[in-house]
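Have a look at the structure below before the remarks.
Every protein chain of the complex appears in place save one, which is left out.
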Amino acid sequence: MAAADIILTREAAVQGRGEYRARTRRKIMILVGLSLALCLSFAVDLAWGPARYGLDQVILALIDPDAVSAQVRTVIWDIRMPVAVMAIVVGAALSVAGAQMQTILANPLASPFTLGISAAASFGAALGIVTTVPIIPVAAGLIVPVNAFIMALAATLFIHFVSQVRGVSVQTVVLLGIALVFTFNALLAFVQYLASEQALSQVVFWTMGSLTKATWPKIWATLAVLLIALPLFARNAWALTAIRLGEDKAASFGVNVRYIRLETMLIISLLASVPVSFVGTIGFVGLVGPHIARMILGEDQRFFLPGSVLAGALLLSVTSIVSKSILPGVVFPIGIITALVGVPFFISLILSNVRRSW
Amino acid sequence: MVTLQLEALGACYGKKLIVSDVSTTPLKAGEIVAVIGPNAAGKSTLFKRIAGLLKGPGEVSLTATTKSRKAIGYMPQDTSANAVLTVYESILLARKQGSAWSVEDTDLRFIDTVMQALNITPIAFRDLGALSGGQRQLVSIAQTLVREPDVMLMDEPTSALDLHRQIEVLSFMQAQARLKGMIVLIAIHDLNQALRFADTVLLIADGKMRACGHPLDVINPMMLRDVYGIDARIEKCSRQFDHVIVDGVAA
Partner (left out) sequence: MTLDPDVLILTIGNKAAADEVNLEEMLSGIGVKIVYVDFREHIIDNTVPSLHILGQLFGKEERAQEVADFWQSKMDAIAKVIADNNPQRPDVFMYRAAGLVECCGTFGPDNFGLMVELAGGNNLGSDFLPGYTGSINPEQVIASNPDLIVVTGSDWTNSANAEGFVSVGPGTADGAEVSREVLASLVEAPAFTGSSAVAEGNVHAIWHQFYASPYQFVAIEAMAKWFHPDLFADVDPDATFKEFYDRFLPIDYQPGAWLSLEAGE
């Protein structure tokens, strides 16, 4: 009974505890580092653009808008600022949505983009652009985003409930997602076929995704969704981490797996569709962001959750800078760039030894 | 004082009754119960029912030190999940459910103690994905232990362990049960280990309870022929533990 004596009488060597605390401090430092990198990227996004203002001008415009010319003020506050902020909130929202999708579906390839939620939103938006028929009655100006949102929500709920009926197997959900991608792409093509040339070019632009559509109301709406979602996820941090150990294991820790899954799916549908309905399809952020966070921070949600937020935001913020630097005077649709970065990543994910951790 | 009694317990998947009519004598604190039976007999299903993860008829009468779900600790058979978590994190996770993010030193101390007792301190900061099957089982046991349950349901906890480790873990569990007044139910295929460590043996076959009682009353040549289809005897080893000596497959 030597083992029993140990557990009761002798305290274990301090090694494990100390090492754990050290690792926690390191992870906090990484989060701080990511935050600083994000601040830097945001600053560069604000300071950089075809109107080559000096840093002093930019800083002055930020701290005392009245002290600079109307042009500088407009460029910084009305043109660069909404895009720079939108990049951050959209990147964060999509990345968190992807992170939690990967968590509860236990699949490294899950993201709003790969499971058809973005495709659903695109279809809803195209329907709005081409037919101007709202799915629910809303003001004319809101038809496109609201349609996109409703279709995305419908797709998410469809995935969730059908997979529930079938007994929630991970494979079922992923296959369903792929089916949704095909379905909505076909429907989108159908709508495009019916579209006038003018509407068509709008649809194409929309499906590519672009931050130039950023406006303050859109930013506030996306931020609001993010601020609702994050505390809810944070509250479930331990439970969500536990779900990664398998359904039975999580249940054995007292986690109500079914309930957490439904709650998480609902929040994901909001997080994924609201940005898509505002800025179009920006793919792969929801895939790449969480993977970066997982690689450097692991999957303890207390670090993985903020890590995904920061990684996604940083990713899209840097992409925003790249998108206006490739061709002078032109803003490349950001979705093209995230796809160009994301696809190789996606393939390497499939081929690499990432299998180890799934 | 912890007591547990299963009364005409059944377990359903959906509407289908998989296990039915499992009744035990009142199980007492400190008791080790070996749950035995052929493959697919319903052992895991029974455990899930007791743990409250499945519904079904009958009743689990439990007197515990706490009313919460924590009273029953269930260790699932499947330990294959690969999250990007270290062993240490995954054990902490078992102890720290709820919404508070902060981790107290007392939690960490307890984890260190349990890990040392199970001799897994050297792998504390390895990723789960890098572990062998046996190591995974030890981690899973640690996860169940750190929740400090009154009743432990361990679904084949030693199936991937070497003989030395099997004896080590089972005697450790036995000692823990005695010291802490736990009731430990262990689903196990190794009848010799059941005979060595169990106070009570519960035999399940085809979703029904066949017997429940003293190990030697349940594990006997007649039962071995009926349920397992083998010819065997029971004999004592040099340290006076009963063993199943298998002669061969029954004619």
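For clarity, chains are labelled A and B in written order, and residue numbers in each chain start from 1.
Keep in mind that, in the parts below, a residue touches a chain if its C-beta (ideal position, glycine included) is under 8 Å from a C-beta of that chain, and two chains touch if they have at least 3 such contacts.
Please read these numbers as outputs of a predicted model, since none were measured by experiment.
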{"item": "Shown chains that the omitted chain touches within the full complex", "value": "A"}
{"item": "Hidden partner chain, touching residue among A:50, A:231 or A:344", "value": "A:50"}
{"item": "Which of A:74, A:172 or A:185 contacts the chain that the document leaves out", "value": "A:74"}
{"item": "Option from A:47, A:129 or A:285 whose C-beta touches the chain left out", "value": "A:129"}
{"item": "Which residue of A:34, A:144 or A:339 touches the chain not shown here", "value": "A:144"}
{"item": "Touch residues of subunit A, complete complex, unshown partner", "value": "49-52, 69-71, 73-75, 78-80, 129-132, 140-141, 143-144, 196, 198-199, 201-202, 212-213, 324, 327-331"}
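Just so it is clear, only the chains that are shown with their structure count from here on.
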{"item": "Complex interface listing, subunit B residues touching subunit A", "value": "48, 51, 53, 68-70, 73-76, 78, 80-86, 88-90, 92-94, 96-99, 101, 103, 105, 108-109, 111-118, 121, 124-125, 127-130, 140, 143-144, 147, 168, 171-172, 175-176, 179"}
{"item": "Residues of subunit A touching subunit B in the complex", "value": "1, 3-4, 6-8, 11-17, 19-21, 23-24, 106, 234-239, 241-242, 244-246, 248-249, 251-255, 294-295, 298-300, 302, 356-358"}
